[in-house]
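The complex is shown incomplete by one protein chain, all other protein chains being positioned as in the whole.
Labels A, B and C are assigned to the chains in the order they are written; within every chain, residues are numbered from 1.
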Amino acid sequence: MRLYEYEAKEIFENAKIPVPPRKVARSAEEAKTAAEEIGFPVAIKAQVLVGGRGKAGGIEFADSPEETEEITNRLLGLRIKDTPVHSVLVEKKVEVEKELYIGVTIDRFEFKPIVIVSSEGGVDIEKVAEEEPDKIHKLHIDVNDKLRSYQGRLLASSAGLQGKMISKVGGILQRLYGVFKKYDAKIAEINPLIVSGESVYAADAKLILDDDSLFRHPELKEKGISMRHDVSELTEREKLAQAEGIPYLDLDGNIGMFPGGAGFGIASIDLVKQLGGEPANFMDSGGGPTPERIAKMLDLLVDNPNVVTIFGARFGGISRCDDFAKGVMIFLEAKGTKKPMIMRMTGNKWKEGMEILENAKKERPELFEKIEVFGIDTPIEEVAKRAVEVAREEAGG
Amino acid sequence: MRLYEYEAKEIFENAKIPVPPRKVARSAEEAKTAAEEIGFPVAIKAQVLVGGRGKAGGIEFADSPEETEEITNRLLGLRIKDTPVHSVLVEKKVEVEKELYIGVTIDRFEFKPIVIVSSEGGVDIEKVAEEEPDKIHKLHIDVNDKLRSYQGRLLASSAGLQGKMISKVGGILQRLYGVFKKYDAKIAEINPLIVSGESVYAADAKLILDDDSLFRHPELKEKGISMRHDVSELTEREKLAQAEGIPYLDLDGNIGMFPGGAGFGIASIDLVKQLGGEPANFMDSGGGPTPERIAKMLDLLVDNPNVVTIFGARFGGISRCDDFAKGVMIFLEAKGTKKPMIMRMTGNKWKEGMEILENAKKERPELFEKIEVFGIDTPIEEVAKRAVEVAREEAGG
Amino acid sequence: MAIIVDDKSRVLVQGITGGAGKFHTKNMIEYGTNIVGGVTPGKGGQEVEGVPVYDTVHGCVMGENPDVSVVFVPARFAADAVMECLDEGLKRIILVPERIPIHDMLEVRHKAGKAGATVVGGNSPGVVSPGKANVGIMPPIAFSEGRVGTVARSGAITYYLADTLTHSGYGETTCVGLGGDPILGSNFEDILRLFDNDPETEAMVMAGEIGGLYEEIASQHMSEIKKPVIAFIAGLYAPPGKRMGHAGAIVEKGMGTAESKVKALSDAGVPIAKKFSDIPKLLEERIGKA
Partner (left out) sequence: MAIIVDDKSRVLVQGITGGAGKFHTKNMIEYGTNIVGGVTPGKGGQEVEGVPVYDTVHGCVMGENPDVSVVFVPARFAADAVMECLDEGLKRIILVPERIPIHDMLEVRHKAGKAGATVVGGNSPGVVSPGKANVGIMPPIAFSEGRVGTVARSGAITYYLADTLTHSGYGETTCVGLGGDPILGSNFEDILRLFDNDPETEAMVMAGEIGGLYEEIASQHMSEIKKPVIAFIAGLYAPPGKRMGHAGAIVEKGMGTAESKVKALSDAGVPIAKKFSDIPKLLEERIGKA
């Protein structure tokens, strides 16, 4: 879960990382009042959960109340990478003498936290990493250790800082690492960290938390920071799926992908693609979905006008094929069959699942007109081939 | 630094260790009001910083307001191991089903924190440790680790707890360990931990902090817990020394011990004892005392009516013999010479020190009538022998 | 022989009294797995499917001497469950719970590494040594005794690999569900090394997928593996995922995509199966007909 800049800055400030005076505003009026309190010049920054804000024109400077209003109005009308801007951060503009980059993340090669410092901060830090790797200084920290003050100083000194700045920036690194650990973060980053005379300020603040650790952080709610899904770039159907807790992404094709079992969602797309088909979506059922969830997954597909055929596969593991079949029946009974469904069932309770569908077919054959169900003896690739074939017919017809 | 029971209990309660409802009272009136709020029966416990309170009659139970007043008056008049009682803790009396002992300290053999649990809690825990060592369960924790919940459960289960009590007491152990680490404690102890139906309570609470880590704990001041010296059992002179920050203890003899260098204080007592003398005190100058501090050390000795002779020794290391000599002069010029002083100076700047005293002697020989100063060529045992001899003459005369 | 679990394994189930724990204990026993005990704090003395329940792993170790544990506790307690096993000397632990906090898993790896233990998962479907033991949540239907070891990040792909190997006649020595969580207890190469030392395993199939760096890491260790390895990577056609901050990018520099994984493994000499049906063909070239 990514925090807004203003949320991250509050957490940083509480951890004694220096942050410029600032205030969130949700209207031009609020921004003007905030700017007058803070004193000009101010930076006005669109608050969004996507990167590349600077390049997209989401950060401007104002020297007067009028300019503040004007800029705020412009920013609040902006969409950055398809994300609307609902608030801005009005912040004291800081004299820049030197811009550093500092960040903490998890090194997924070494499976340890890693602290990164560069004397060349600013937006192009990744270019620096690529082109001038010796300007990037890294330090692994053992998982049970804290970042000690001498380690902070070593990094600060490696980055070319001198005199009192060594301990000052070293201390900020220690505290940033403390935030990273305390909040179970995946990333805690300040880019740029601005050196301005004797002072240092976190001019930006990025904090991405581990969703799976949020249960340990009820204090975030007290800070007004609630669980959010990253709805910025989602389509309407993706938002719908997210609301149901179903991992789902719209794609460009016409085969509705209805895979079973976490992890097979991705492989099934490769399979259909390699056989010449075009998937309409990615979906992940998660482990052991209930029949109701199965039915909701099908709803998402059948409601998608691009989908001409549904390709389903269930390999019952922790999930059970009888539940899968029950879910299919809930869907069919509610919505009827409009689009062909080509499915395979095998694994846990697959015979029971087949039986449920066969019995239902005997009772209400009209629901099963466009449905083909295969069992363990037909390899998955054969079933996928059939789905691609049917989709081609449907699309052509 | 040992905390009062009521201070430790507040810290424990903040750490979510269950503590019975309670209130501190400084008068019978306050105790009565507290007891009425809490509800009878109540325990009334003298708040002192010494052990053995129970055996000394410092804990009683009251069933009524009258009894509460009566008991409180009695306790507030009590002296426990020479310590006056200034306050009592009025606490809800808890039904006792089972008394456990739990404690965390530093194992000074293994240099690791150690958690100790016993199914036999109560005052006689040390007797249990001696006579039934298999009723004592111990677990070392690596210095960078926390106590994990399974470790708490393992200890609780070893101590014979069952069902939900395993996780409950296990959780309390975790939190007690957390307090131990968070506050840089030397000891965090609950004896007894009372099991009462489905509930568990810390009936007593002991927390001894590392004085040398208090700088890390400004939060204690905010809780109203201030640095205290353990003044309970001190003589008037000891209190005076403590106020000056000089480690000092009164002994029974007549030779005023004026040793130099941390650590030699103890050895000098052995030396005088073995030579047949009787030291009047223990004293430790600490490393590198200033002349002013030297003078204050002498003040303490010369003001002691038991002292008939002063035995001084200075081996200049981080301390300097010239400072030592200057301190002696400050003292002599302010107080004159009343008692014989037998001293040795060697080490760092000993010649300069000797010179200072010799020059002063030339100017004011009257101050040096009873003073003998030896240098590096006279072994310390010879000087001590001379001091014992002089003391014997003085005492005899 | 087999790896991690076999017919001699004495299996402990942590979280045995929960819904999933009970259900799968029954299935595992039905398969013939030797489940010797269970642990649920506070429920010591009960029985589940005839298996004695203990309050602590220590108690179970004293009473039943297990050598493998399979964990069904909620994700937030998973790290503790592993560490409890490590403290009691268990060297093989399979983590079924998914979405275990990543900082917890860093600690688990650290401690397991020091103990020399193999931790599989989180979000592992389990480990199956066909005909010997089934530890976890996988349905036995797809598996058959044979010559090839598999290790896959996803449960469903584990089934399809076994399905493919079973139908083509190779069969499996052991199928390991490496797990789907971001920070896992074991890497591919850890499992491949175990297969390399298993006399019955003739070749290995590893199945990775987009995201994470496990396949790239494995590619750096391929020279240490003596037996043939075939790789399958899911996500060749997956939409590009979102990037996460500069710090990750600085360390990882464009890795984590399916292309990066295919390239890393190909460069390390590992043949890539694009479809499940490629696997038997690639095996035939290496270890002969099924």
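Criterion: contacts are C-beta pairs under 8 Å (C-beta built on N, C-alpha and C of every residue); 3 or more make two chains touch, one makes a residue touch a chain.
The shown structure was predicted, so the numbers you read here are calculated from the model rather than taken from an experiment.
In the full assembly, the chain not pictured is in contact with A, B, by the touch criterion defined above.
Interface note: of A:72, A:87 or A:157, the residue touching the hidden chain in the full complex is A:157. From the options B:66, B:333 or B:381, the residue with contact to the chain not on display is B:381. The chain not shown here is touched by just one of B:12, B:177, B:201 or B:315, and that residue is B:315. Touching the missing chain, out of B:48, B:179, B:269 or B:297, is residue B:269. Only one residue in the set B:7, B:91 or B:189 touches the chain that does not appear here, and it is B:189.
In the full complex, chain A contacts the hidden chain through residues 148-151, 153-154, 157, 162-164, 166-167, 170.
Summarising the interface, chain B meets the missing chain with residues 51, 101, 103-109, 111-114, 116, 125-126, 129-130, 136, 138, 142-144, 181, 184, 186-187, 189, 191, 206, 208, 210-213, 215-216, 230, 249, 251, 259-264, 266-267, 269-271, 273-274, 279, 282, 287, 315-318, 346-348, 350, 376, 379-381.
Basically, only the chains that are shown with their structure count from here on.
If you average the CA atoms of chain A and of chain C, the two centres end up 26 Å from each other. Computed from the mean C-alpha positions, the centre of chain A lies at a distance of 56 Å from the centre of chain B.
Chain A has residues 144 in contact with two or more other chains. The set of chain C residues touching two or more other chains is empty.
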